[in-house]
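All protein chains but one are shown at their positions in the complex.
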Amino acid sequence: MKLSELADQLNCTLRGDDCDVNGVADINQAGSGDLAYISSEKYKKFLSVTKASAIISKEEWLMDCELPVLITEDPRLAFAKAASLFNPVKSKTAGIHPSASIAEDALIHASAVISANVVIEAGATVSADAVIDAGTVIGENVIIGKATQLNANVTIYHGCTIGENCILHSGVVIGADGFGFVREGDSYFKVPQLGKVHIGNDVEIGANTCVDRGALLDTVISDGVKLDNLIQIGHNVEIGEHTVISAASAVAGTVKIGKNCLIGGNVGIRDNIEIADNVIITGRTLVSRSIKKPGSYSSSTPIDDTLSWRKNAARFRQLDDMAKRLIKLEKEKQ
Amino acid sequence: MKLSELADQLNCTLRGDDCDVNGVADINQAGSGDLAYISSEKYKKFLSVTKASAIISKEEWLMDCELPVLITEDPRLAFAKAASLFNPVKSKTAGIHPSASIAEDALIHASAVISANVVIEAGATVSADAVIDAGTVIGENVIIGKATQLNANVTIYHGCTIGENCILHSGVVIGADGFGFVREGDSYFKVPQLGKVHIGNDVEIGANTCVDRGALLDTVISDGVKLDNLIQIGHNVEIGEHTVISAASAVAGTVKIGKNCLIGGNVGIRDNIEIADNVIITGRTLVSRSIKKPGSYSSSTPIDDTLSWRKNAARFRQLDDMAKRLIKLEKEKQ
Partner (left out) sequence: MKLSELADQLNCTLRGDDCDVNGVADINQAGSGDLAYISSEKYKKFLSVTKASAIISKEEWLMDCELPVLITEDPRLAFAKAASLFNPVKSKTAGIHPSASIAEDALIHASAVISANVVIEAGATVSADAVIDAGTVIGENVIIGKATQLNANVTIYHGCTIGENCILHSGVVIGADGFGFVREGDSYFKVPQLGKVHIGNDVEIGANTCVDRGALLDTVISDGVKLDNLIQIGHNVEIGEHTVISAASAVAGTVKIGKNCLIGGNVGIRDNIEIADNVIITGRTLVSRSIKKPGSYSSSTPIDDTLSWRKNAARFRQLDDMAKRLIKLEKEKQ
């Protein structure tokens, strides 16, 4: 592909000579024919040593770079698009593998790909261009939208719906029972989990993440939400459009999260609270109350060498006492 | 079903006219024929607007509610029971799906349900009325108790035993090797994990939760324990009866947890400690020492806006120094 054609497709300005590019690569690994990029000023030092044939960059980072450059205000986005152009998702052959177990009344579109050992139960629908990888189990009356990809060994419980153009990675479990029990005498009575999970369009869900079904109402993951690996989403949670949650976070039941939030890794969100739109929560934060205003929120404590940390941590248990003694000293001063 | 019959079955008092009810619903979504409930005083405002045909409530929340009501001291429990009555677990047809791979000497009760692609290895037993969903793998000599349900894509390693009336959700792994290695020169020698996992009756285990097998002795999950999703239970852990653990918690090896404990989400419990009966641990707590008395325990720090948090967190590393300076000021005062 000519770099000039790529400039057109990516909405970039070409600086320097046109050339052929046939792939993307990391700037330090790139060779002849490769397109590389820099995502921040601190990487501009690599421009003089890279063996790439062309670069994507902001104009101000370029200095005296002699390579052909695609100039853009968002090099990461342009590079991601170039990477997609050079690496289209390999299309698989439509059809049902003979080892798949498909209920008689399941509706499988002729353009769908159903791989080895897939199980599709009664009343389920798999739409056009959907790809269901090996070992995935689709429960009764589930609906899988157009061009959605379920990787290997995914499980979707009965009645859940997955939208269009979604990607669910291996080990994902959608629609397991929410965690609801009521004490009865010495033991617990299980609260039937009668709701479902609705997942919108363009949602990506990382490996081994779990989204529980609702108790009475449904758990709802809106369009464009991105969930990383090993995340827990409790029953009756609602997540607004284009909210992103990083790995190993856990959202307890009946939490409502707004749109366009950025939630870091290892965040915990307690049950029955609401988080507004456009909220940023930094990694490892425990969200113990509703957040009503956009902004950035944090908790956690800083890392230290273990000996120093131990001394400081011990003082944490005296904090209230220290505060009171400080007040006393201040009063005596007056 | 007549509301009066339901009152009998649920041990509630009927106030108002008898009527027909044919299902349960959320109080705000309920329509004609639905039974709804309120679980706390703050929801009593919904009583005047709900379209439900009848309500379950405590008497004191009712005020001038004009609907027929089932009065009880525990509306959540009565409602959960009503929900179960109206939504019995659908019984599946007993038998073995032709795609299942069953070892010749495995004992499968005639009333058990073995779904597509299930694998059952040598010497395993599946008891009466057990339901094994698609893709689940049951290792050698495993015993699955009566009426226990293993959802799709569960894995049980060799030699483990699961009691009666248990529910294991998809992605659960029971009996993987505990994490035991001994340093030997530059590398590690694997400690053979020769114990098993014993799971009692009426245990529910959430999606993608792991319970490791013991090193020499067994890991034991007692009757009535409820584990939420994505929980780690290390080798040789013992959990007492009717203890409940919420999602994304992790229990390190050789921990002994008592009966009737309530352990919140995202809790971490270090290895080789004991927790007494009737202990409550709030969400995100790190349990770094044994807990010998019943009561409620916590750690973690509060959420704040990121700028304020950053200033306070930085001071955490000065806490011991601050405490000493405070003492010095107090001494000088005297």
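Letters A and B mark the chains in the order given here, with residues in each chain numbered from 1 onward.
In this text, a residue touches a chain if its C-beta (ideal position, glycine included) is under 8 Å from a C-beta of that chain, and two chains touch if they have at least 3 such contacts.
Source: prediction; values computed, not measured.
Novice: Which one touches the absent chain: B:18, B:177 or B:274?
Specialist: With B:18, B:177 or B:274 as choices, the missing chain is touched by B:177.
Novice: Which residue, B:60, B:104 or B:186, contacts the hidden chain when the whole complex is considered?
Specialist: That would be B:186, which touches the missing chain.
Novice: Of the listed residues A:7, A:62 or A:167, which contacts the missing chain in the full complex?
Specialist: For the chain that is not drawn, the touching residue is A:167.
Novice: On chain B, where is the contact patch with the chain that was removed from view?
Specialist: 99, 101, 117, 119, 121, 135, 137, 139, 153, 155, 157, 171, 173, 176-177, 179-184, 186-192, 194, 208, 210, 212, 216-217, 230, 232, 234, 248, 250, 252, 268, 270, 280, 282, 285-289, 291, 295-302, 304, 308, 311-312, 314-316, 318-319, 322, 325-326, 329, 332
Novice: Provide the residue numbers of chain A that touch the chain removed from this figure.
Specialist: 24-26, 29, 74, 76-77, 80-81, 83-84, 87, 97, 99, 115-117, 133-135, 151-153, 167, 169-171, 202, 204, 206-208, 224, 226, 228-230, 242, 244, 246-248, 265-266, 283-284, 300-307, 309-310, 313-314, 316-320, 322-323, 326, 329-330, 333
The criterion applied here is as follows: only the chains that are shown with their structure count from here on.
Novice: Averaging over Cα atoms per chain, report the distance between chain A and chain B in Å.
Specialist: Here chain A and chain B have centroids separated by 25 Å.
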